[in-house]
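Missing here: one protein chain of the complex. Every other protein chain is in place.
The letters A, B and C name the chains in turn, as written, and every chain counts its residues from 1.
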Amino acid sequence: MSNGPEKQDWRTRLVSWVDGDREPKDQSLFVMEQRHRRRFLPTEEEHERREKTRLHRFFNWYPVAAVFIALTLVTVLLGTVLQMPLFGQESNPINNEVAEHYLEHGEEDTGSSNAVTAMILSYRGFDTLGESCVLFLAVTSVMMLLLKDGEDEDGKLARRSAREADQEEHGDIILKRTAWVLTPFIFLFAIYVLLNGETSPGGGFSGGTILGAGLILFSSAFGQRNVRVIMDRKTYSFIRTFGLMLYALLYGAYIFFGANGLPNYLAGMALLIDLAVGLVVACTIYGFYALFSTGEI
Amino acid sequence: MLETILQDRFAVTAVILFGIGFMNLMLQQDLLKKVVGFNIMDSAVFLLLASLGYIEGHTAPIVEEGAVNASLYINPIPSGLVLTGIVVSVSITAFSLALIQRIYRRYGTIQLRELLEKAKKEED
Amino acid sequence: MIVLEYILLISVVVCAVAAPLCKRPLVMVIVYMAFSLMMAVLWSLLQSPDLAMTEAAVGAGITSILFFLTLKKIHALKGTKDE
Partner (left out) sequence: MRPLVENFPFFCIFLAIVAGILSATLCHGRVAYGLTLASNAVIAVLSAYTLGYVCTTGESFVYTMGRFTAPFGNAIRCGPLQAMMALVFTLVMATSLIGGQRDLFHDVARSRQPFYFTMVDLLEASLLALVYTDDVFTGYVFIEISTIAACALVMAKDTGPNLIATVRYLFMSLLGSGLFLIGLTILNSITGYLLMPPLAQAVAALWESGSYLVPLTVSVGLIVAGLGIKSAMFPFHMWLPDAHGGATTTSSAILSGLVLKGYIMLMMTMMVRVFSMDLMEELGVTDVMLAFGLLGMIFGSLGALREYHIKRMLAYSSVAQIGYIFMGLGVGSTEGVVASCFHVLVHACCKPLLFLCAGRLSAVSGHHRSLKNLRGSAYRDLVAGLGFTVGALSMIGIPLLGGFVSKLYFANASLLTNKTAVVLLTIALSTVLNALYYIPALLGIWVKPAPEETAIVVADATAEELAFDRSFTAAALVLMAAIFVLGIFYHPITDVIELGVRHF
């Protein structure tokens, strides 16, 4: 009836050709590298050698290509920079009506006399929201990497961090004394910078960073445990999420009212947004320090 | 030629810094030095961006009360963009340093060449 | 004022070249701190105080602290108490 064995032979020949067991008469363009049916993996040392040569070749030509690309890029950039509008001239194309508008109408549009804060929070607030999301993401990803309450692979890690914790306890006297004196002033200055974003240079980012730096000084001088009294894991993630959520919702409402031409109910919200951004930045900075030093907030 | 370089001193420095940072980012085998290279490269880009907004003889963009004429202050846009950029580069640096710590905890080295060899061996 | 700008610009380039080249990672981080401090002064020279404050607090402050902590975790602090 159907010539079973012959068909069978044809199919197995095709399969064995596909598996590269038997080279067809003409050496086809590509050959699966698995030579013999019995051995699953290619011979160890042959594979090792091929990987070694591939890696070696990569590390040979890569530096040369990298230096070449870098040099051409720098020369091209030098050429363009010298063709660009000269430094510090009034008539540069960048100082166009947009900049004038921000300076002249910044006061009545957004209520803040610091043109940079006006631009960051009101005119181009969407970038700053994206910016706060970047900060939020960074802390989340560092938590994914370094947070220790996950399953700890080996006890060694736990013992070493325990040793670090008590080592931190009796920080040396000089640090404790200076921190004891300095911390209140740092917090005062941070809150001042944070709240006076409109009238003086500062605002959400710088205020938040200084606040975070103050927290770090306090926690490195008096030990993480004292900080955890006011800022344990729960309150930390609450403040962080509350800050960004407040900012997102406030700014969302601001956009919705603005885009649809509704009267601007949220006149004084620039201060609130500054506070929210400051909270997010401070929590991020402190979160980085806490995760890097002891692995938990 | 020299006169334009002296006039554009900030931009030329920014390009030189960019070249240094770029080369370190590409060539250094040590991951930590790559991160420093990246930071230098980013600072260079922000120096270029901020130096474009500067206007000779103008002061910081804090608008006093009364008659507001724009020709007293510098251009606020670039400094706003650079403020955003600085905070972005901090968060990315923190992320890459955390990655380097995990890699060191896993492989015991941060030299890229050794890491690649160990990863290749482990993958098969 | 111009002389201060030139000095700062040249020293920024020198720091940027020196930072990745020094052998000990601790020295590298300290040179990087100097680099970002000088950048902060440059920002203030460019009449943008916001940037100066943020760069000082972030560049010299936070990034360097993170570098030191990473070095501690990578046991790269040769020659210090922590060795």
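Heads up, the rule we're going with is that contacts are C-beta pairs under 8 Å (C-beta built on N, C-alpha and C of every residue); 3 or more make two chains touch, one makes a residue touch a chain.
This structure is a prediction, so every number in the text was calculated from the model and none was measured.
> Given that one chain is not shown, what are the shown chains it touches?
Over the full assembly, the chain not pictured touches A, B.
> One chain is left out of this view; which of A:Val67, A:Leu188 or A:Met245 touches it in the full complex?
A:Met245
> Out of A:Thr183, A:Ser200 or A:Ser237, point to the residue that touches the absent chain in the complete complex.
Of these options, the touching residue for the absent chain is A:Ser237.
> Among the options A:Val116, A:Ala138 or A:Ala190, which residue touches the chain absent from this view?
A:Ala138
> List the subunit A residues touching the unshown chain?
Residues of subunit A in contact with the hidden chain: 14-15, 18-19, 29-30, 32-34, 40, 76-77, 79-80, 83-85, 92-99, 101-102, 109, 122-127, 129-131, 133-134, 136-138, 140-141, 143-145, 147, 149-151, 237-238, 241, 244-245, 248-249, 252, 254-262, 264.
> State which residues belonging to subunit B touch the missing partner chain.
Counting only subunit B, the missing chain is touched by 18, 22, 25-26, 31, 34, 38, 41-42, 45, 48-49, 52, 77-78, 81, 84-85, 88, 91-92, 95-96, 99-100, 102-103, 106-107, 115-116, 118-119, 122-123.
Quick note on the criterion: only the chains that are shown with their structure count from here on.
> Express in whole angstrom the distance between the two chain centres, defined as the mean CA positions of subunit B and subunit C.
So the centroids are 12 Å from each other.
> State, to the nearest whole Å, the distance from the C-alpha centre of subunit A to the C-alpha centre of subunit C.
20
> What are the residue numbers in subunit A that touch two or more other chains?
In subunit A, residues 114, 116, 201, 205, 288, 292 touch at least two other chains, as defined above.
> Listing for subunit C: what residues touch at least two other chains?
48-50, 54, 58, 62, 66, 70, 73
> So in the complex, the part of subunit A that touches subunit C is made up of which residues?
Residue list for subunit A touching subunit C: 114, 116-117, 193, 201-203, 205-206, 209-210, 212-213, 216, 285, 288-289, 292-293.
> Would you tell me which residues of subunit B are touching subunit A in their complex?
Residues 1, 4-5, 7-12, 14-16, 18-19, 22-23, 26-27, 48, 51-56, 60-65, 68-71, 73, 75-81, 83-84, 86-88, 91-92, 94-95, 97-99, 101-102, 113, 116-117, 120-121, 124 of subunit B touch subunit A in their complex.
> Going by the contact rule set out above, which residues of subunit C touch subunit B in the complex?
Subunit C reaches subunit B through residues 5-6, 9, 12-13, 16-17, 19-20, 25, 28-29, 32, 35-36, 39, 42-43, 46-51, 54-55, 58-59, 62-63, 66-67, 70-71, 73-74, 76.
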